[in-house]
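The excerpt is restricted to a subset of chains, each kept in its original location.
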Amino acid sequence: MNDQKRHEYALNKLGQIDSEAAKKLIDSMQDISPDLARYAIDFPFGEIFTRPGLDLKSRELINVAALTALGNAVTQLKFHINGALNVGCTRTEITETIIQMAIYSGFPSALNGMMAAKEVFKMQDSED
Amino acid sequence: MNDQKRHEYALNKLGQIDSEAAKKLIDSMQDISPDLARYAIDFPFGEIFTRPGLDLKSRELINVAALTALGNAVTQLKFHINGALNVGCTRTEITETIIQMAIYSGFPSALNGMMAAKEVFKMQDSED
Amino acid sequence: MNDQKRHEYALNKLGQIDSEAAKKLIDSMQDISPDLARYAIDFPFGEIFTRPGLDLKSRELINVAALTALGNAVTQLKFHINGALNVGCTRTEITETIIQMAIYSGFPSALNGMMAAKEVFKMQDSED
């Protein structure tokens, strides 16, 4: 695979998760580090998310889990909560994932993750 | 629900994941803090894992994700890799989950998670 | 103990720490995950904080320490700084706890913890 092909795969996969995400990411990095935007699109979505062996819904749930547990990247957590919904996860699957993190990374991480979910759900509701 | 009921539910659920886990955990805490063993069994497995809305396979995959990402609890990570296999996750679903963590918590966490998976898979192979 | 009893114990204990906390937590989770609010009240305050062997002042100081060190849950840190004051810790005990974290989790975590304390102290002063 060459870089151009990977980038196309990445944009296509990312489009399934959030159709405006690539544009937003590229815009935010435009005048500081376009290369980081490119890496952050091409490696995750062009290499990893396109792999067989784990469906896209599961891939998004494990992201919600990991980012809730780490607890220091709320922007990315909201992005993947939104993405999880877009690829077909139910709101219940997402809130169950976040509740379960109370066991592994503590109640504060779960409560903060749930506040992020609340904002994303509200945003989606207001768009309907 | 009363405490005794919750404990029974927890032992039953934990038995589906790893039939010897409850005994091992109780033994390890026997002479230091039996109460912590009890909490660590009853709350996760009696309250959370018995909830509807997310199947047991997904619950174990998100644990593998979170513990790989946190990177500081290898004993528990191995327990849940083993548990994931026991509840029907494929080895590929587990390794895909771990690979994906490279994106969110970095390559060292993914490589260390994979070494944990390697040990668990080898142990299961030697038991066959 | 049954769930209802635990919940009563929890509300009572939580009331000693912050009389409006239970209501605020339940409200914030109302339309997203009332169950997480229930767990976040019942397990910590109905099971753990009611245990003998460590007084409530010490329990709150070690929370301030842990949340300052972890550095990724400022809402919960402020709650427990406020709670520490309410159960009888002095401002000095709290600031000494936070200063000491500079040793174990670095100066940034201590400085950010102190800014949280500053806000809580100011809020309490304005209420007097």
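Just so it is clear, A, B and C label the chains in written order, and each chain counts residues from 1 on its own.
Here is the rule we go by: a contact is a pair of C-beta atoms (placed from the backbone, for glycine too) under 8 Å apart; a residue touches a chain by one contact, two chains touch by 3 or more.
Being a predicted model, the structure only gives us computed values, none of them experimental.
Undergrad: Whole-complex copy count for this homo-oligomer, where the file places 3 chains?
TA: Identical chains making up the full complex: 6 copies.
One rule holds for everything that comes next: only the chains that are shown with their structure count from here on.
Undergrad: Rounded to a whole Å, what is the gap between the Cα centroids of chain A and chain B?
TA: Chain centroid spacing, chain A to chain B, equals 24 Å.
Undergrad: Approximately how many whole Å separate the CA-defined centres of chain A and chain C?
TA: So the centre of chain A lies 30 Å away from the centre of chain C.
Undergrad: Averaging only over C-alpha atoms, locate the centres of chain B and chain C and give their separation in whole Å.
TA: Chain centres of chain B and chain C, defined by C-alpha means, are spaced 29 Å apart.
Undergrad: Which positions in chain B are in touch with at least two other chains?
TA: Each of 43, 48, 51 in chain B touches at least two other chains.
Undergrad: Can you list the chain C residues touching chain B in their complex?
TA: 1-3, 35, 39, 43, 47-48, 51
Undergrad: Write out the stretch or stretches of chain B touching chain A in their complex.
TA: Its residues touching chain A are 43-44, 48-49, 51, 53-54, 58-59, 61-70, 73, 76, 90, 92-93, 95-97, 99-105.
Undergrad: Any idea which chain C residues touch chain A in the complex?
TA: 25, 28-29, 31-33, 35-36, 39-40, 43-44, 67, 70, 72-73, 75-76
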